[in-house]
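Note that one protein chain of the assembly has been removed; the remaining protein chains are unaltered in position.
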Amino acid sequence: MINEIALNDWYPVAMASELKPGCRLNRVLMEREIQISNDGDKTHAFEGSRVLPLQIRYDHVWTSLGAPARPLFEIPEGEQDGRRLVACGRVHVRCSPLRAVENFLDIAHFPYVHTGILGAEDHPEVERYDVEIDDEKDEVWARQVKFFQPQAAKSAEGGIMADYMYRVPAPTTSILYKTCPARVGEWDIITLFVQPVSETTCDVWPWMALYDDETPFNDLVQFQQTIFMQDRSILENQIPALLPLDPKMETPTRADLTSIAYRRWLKRRRMFYGAQTIAA
Amino acid sequence: MTQQSPSPTAKPSSSWIPVALSAGFRPGSNIRVFADGNDIALWSSFSGKLSAWVNRCPHRGMRLSHGFVRGEMLACIYHGWHFAQDANCKYIPAHPELVPGEMICAQAHHAHEQDGLLWVSCAEEEPDAPARLPGFGVRSLLIDAPRPVLAGVLEVTHEAQGRWELTLADQPVILGVQDWPEGRTGVHLLTKEAVSAETKKMLSRELEAMRRTCEAIAPVSASASASVPSGPSSRSGDAA
Amino acid sequence: MKLYDYVLSGNCYKIRLFAALLGIPYETVAVDLYPGKEQTRPAFLRLNPAGTLPVLQDGDLTLTDSSAILTYLARRHDPTGQWCPQDPELLAQLVGWLSFADDLTRTSGAARLHAIFKKPIDSVAAQKGAHALLRRLELHLCDQEFDDSSFLLGKAPTIADIACFPYVALAPDGGVELDGYAAVQRWIYAIRKLDGFLPMPGIHPLHEHPDKPLPEGLNARLEA
Partner (left out) sequence: MSFAKIEFYGTFDTRHFCDWIGHRAHKLGLTGRIEAASSERITLYVQGQEELLNAMEVACSLGPIDADVSHTNLVFIDPADASDWPNRFQIDVGPEVLADRR
C-alpha cells in the first residue's frame, strides 16, 4: 500500500542532462508507470494523461505522484561557486529504497565492504558521534562523525581521519558532508537521491558537489560508482527485504545510532513505503 | 556441531538432509544451502569444523553465506561481526573492546558430516546420525524439476534417509537428494567404491543426461529458474 | 602502456586483473561508459571504431578486444609461457575458452547491465543463457577436479581463466545466482587466492585467506 506520506513527496526520476528535445523517458515510480518528456523548451511529467508536478534541481528531474506537502529540500552548499557538480547516473538495486538510504548513513561497514578505500580492517572502531532528529526542519542529522579512511576521496592520498556529517532531508534522500581534501574547512557534498520503484526495488541517483579542480570528471564518477556497486551486493542480500521499523530481530549498537534515528523518524512521520511495519 | 536451538522461524524437520558433498568442501568454505525451505549458511572452519546457521546476521540481517571464515570463526561481510563455533558473537569491530554476551548470537541448525556427505537438520533436537552407507563423492547437481519427477525417471533400488541407491551406467551409486525452493532438486552423486577419474567423468555425464530427461518432463519456468535464489521478500515470509 | 578503462566493466577488469597478477605497470584513462556513453562519441570512435572497451595502447599498437589484449600481454610479459601455453592441444582449448568468455559477456554480462543500468534487453533470456554456460563450465571444472586440476586448462591458471572469471563471478549482480554450482565456486576461490589478485566492485578480496589472522584485540581476549 502506498501511503499518503510517500505519495506526496518529491522523487528523482531522471538526470537533467537526459532531457534532450523530443525525448520521452519511461520510468516507474512506486509501481506506477510515468513519462518524462521534453518538447523542446519545456519538460513535462505525466502519469497517463495526468500531469504531474515537476521541477529540475541538483542536476535531476523531480516529480511527485501526489500533491507535495512541502517544497523540495534545500542544499544551499550545492549552489556555492567553485563546486563541481557531478551526476553519476542511476543504479538499479533490488532492495527497499529505505535500505539504500540507511546503508548510506552507515560508516561501520567501510572496513569490510569498501576495504582499502573508505575503511581498513585494522581501523574498524566507530567513535561516539551525535545524532539529532530536528523536529523543526523535520530532518535527521548526524554530526561529529569520524572514521579512519585509507583513501577518502579520489583526490585523497594516504589514510586520514575523515570528518563526516549526515543529513536526511527526506525519507529517500541522504546527504553526506565530508572533509574536503582540496579545501580545508569546507565540506564536500555527496548525496544519494533514491527513486522508489517498488517497496523492494529502487533506482539510486548519486550526485556530488565537490571542491576538486584536478581530478578528471570521469574518475570522480567512477569512484562513486565503485563505492555504490560495492554496496549493491550487500543491499540485495539483507533480510527482510523491507526495512524493519521494530528492531526486535536485530542487534543495533551505538555505531548504528544514525540508522536507528532514521527508522525512528520514518516511524514517527508514518513513512511506511518500503518499511516492515508489523511487529517482528 | 553446534548446540544452539534452531531458529524459531525454521520449519520443523524430522531428520537429516544431505546438502553437499564432503569432497571439495575445503576448510574455510562458506556456501548457501537449503533444507526444509530454510535459507542456510553452511561453513567450515579452518580446522575443518562444520556449522549450519540461519542465513541471517543478527546485527542487521545480512546473509551470513556472504561472510568469510577467519580461523575458527565466521565473520559477516557487512560489519565484520565475528561468530564462534557455538554461534555466539565474539567480536564487534565497531566496538573492539566490547565482549558480547552469549545471547548475541547467530541461530544454529544441526550440521553433520558422514559417508562423504554434509548433512543439515533443522529439527529442534539433534536427530540420531543417519544410517551408515559409505560413499565416495563424485559431484553435485541442481535440477530444475521436483523430486517426484526424479523418482519417476530413476530406478531406485533402495531408499533411506535422503539417499537413493541405484545403478547408473552399470555403476552402483548413491544419490543424496535435497529439495530446493521453487520446485527444484539438488542431487549429490557418490559411488559405493573408489573409482577412476575416467569413471567419474562418465558418471558426471550420465547424471547430466538424467537431468535433461527430468527437465524435459517438468521444466521449471525460465523466470523462476533465474530468480529462485534471490530469497524471501514478502512481508509475511519475514515475520518471526 | 595505456588502458582505456571503465571501472564497472568486466571486460576491462580482465585486463586490470591480469596486469596485477603479472605486475605489469600501465596507466589508465577512465572512459565514461555510463552515464556519459563516451564510447559512442567521435573522439572515442576514432580510437576504436567498434565503440567498445577496453582499449589498450602500447606504443603504436592499439588493441580493442579483451581476449586479444590478454593474449598480447601474456606473450609479451610472461616468459614462462604459463599464461598462454603454445602446446597445440592446450592452445586450441584456450582459444575455445576465450570464445566461451565472449558468450558469457553476451549472457551474464548483458543480464548484469540490465539489472544495474536497465539496459533494454531480454533479461530472462540472458539469465537463461548464462545458466546454460554455467552448467557447461561446472561440468568441465568437475572433470578438471577429477584430474586434480583447479583451473580450466590444468593445474596452473591461464588467460582462459582470466577471460572467463569476471562474468562468472559477477553473475549474481545480474540475478544469476551461483548457489548449486559447487565446482564453479571453488574455481572462483582458486582465482581469488592467486598472489596479486585484484578485486572489483561486486567481487570481494579474499577476506577468508587462511593466513589472515584474527583481529588483534580479539586474539588477546581469546588467549586471556
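Lettered A, B and C in written order, each chain numbered from 1.
Rule of thumb we're sticking to: contacts are C-beta pairs under 8 Å (C-beta built on N, C-alpha and C of every residue); 3 or more make two chains touch, one makes a residue touch a chain.
Computed from a predicted model, the values in this text were never measured in an experiment.
Enquirer: Report, in label order, the displayed chains that the undisplayed chain touches.
Expert: Across the whole assembly, the hidden chain touches A, B.
Enquirer: Out of A:R57, A:H123 or A:R254, point to the residue that touches the absent chain in the complete complex.
Expert: A:R254
Enquirer: I'm checking contacts with the chain that's been left out. Which of A:H109, A:R167 or A:R263 qualifies?
Expert: If we include the chain that is not displayed, A:R263 is the one touching it.
Enquirer: Need a quick check: the contact residues on subunit A for the chain that isn't drawn.
Expert: 245-248, 251-254, 256-257, 260-261, 263-264, 267-268, 277-280
Enquirer: Contact with the hidden chain only, please: which subunit B residues?
Expert: 95, 97-104
Note that only the chains that are shown with their structure count from here on.
Enquirer: Using only alpha carbons, which chain's centroid is the nearest to the whole structure's centroid?
Expert: Chain C is the most central one.
Enquirer: Could you work out which chain's C-alpha centre is the most distant one from the centre of subunit A?
Expert: Result for the farthest chain: B.
Enquirer: Any chance you could check whether B-C or A-C wins on number of contacting C-beta pairs?
Expert: Of B-C and A-C, more C-beta pairs in contact link B-C.
Enquirer: From the mean C-alpha coordinate of subunit A to that of subunit B, what's the distance rounded to whole Å?
Expert: The separation of the two C-alpha centroids amounts to 37 Å.
Enquirer: With chain centres taken as the means of their Cα atoms, state the distance from subunit B to subunit C in Å.
Expert: 28
Enquirer: When the centre of a chain is set as the mean of its C-alpha atoms, what distance in Å lies between subunit A and subunit C?
Expert: That gives a centre separation of 30 Å.
Enquirer: Residues of subunit A that touch two or more other chains: which are they?
Expert: Only 94, 112, 121, 124, 233 qualify.
Enquirer: Considering subunit B alone, which of its residues make contact with at least two other chains?
Expert: In subunit B, residues 75, 77, 93, 96, 230 touch at least two other chains, as defined above.
Enquirer: Can you tell me which positions in subunit A touch subunit B when the two form their complex?
Expert: Subunit A residues touching subunit B: 94, 108-109, 111-113, 121, 124-126, 200, 233-234, 236-242, 244, 248-256, 259, 276, 278, 280.
Enquirer: Taking the touch rule as given, give the residues of subunit B at its contact with subunit A in the complex, in rising order.
Expert: Against subunit A, subunit B makes touches at 39, 55-56, 58-63, 66, 75-80, 92-96, 98, 104, 230-233, 235, 237-240.
Enquirer: Mind listing the subunit C positions that touch subunit A in their complex?
Expert: Residues 6-8, 30-32, 34-36, 38, 115-118, 172-173, 175, 201-202, 204-205, 207, 215-216 of subunit C touch subunit A in their complex.
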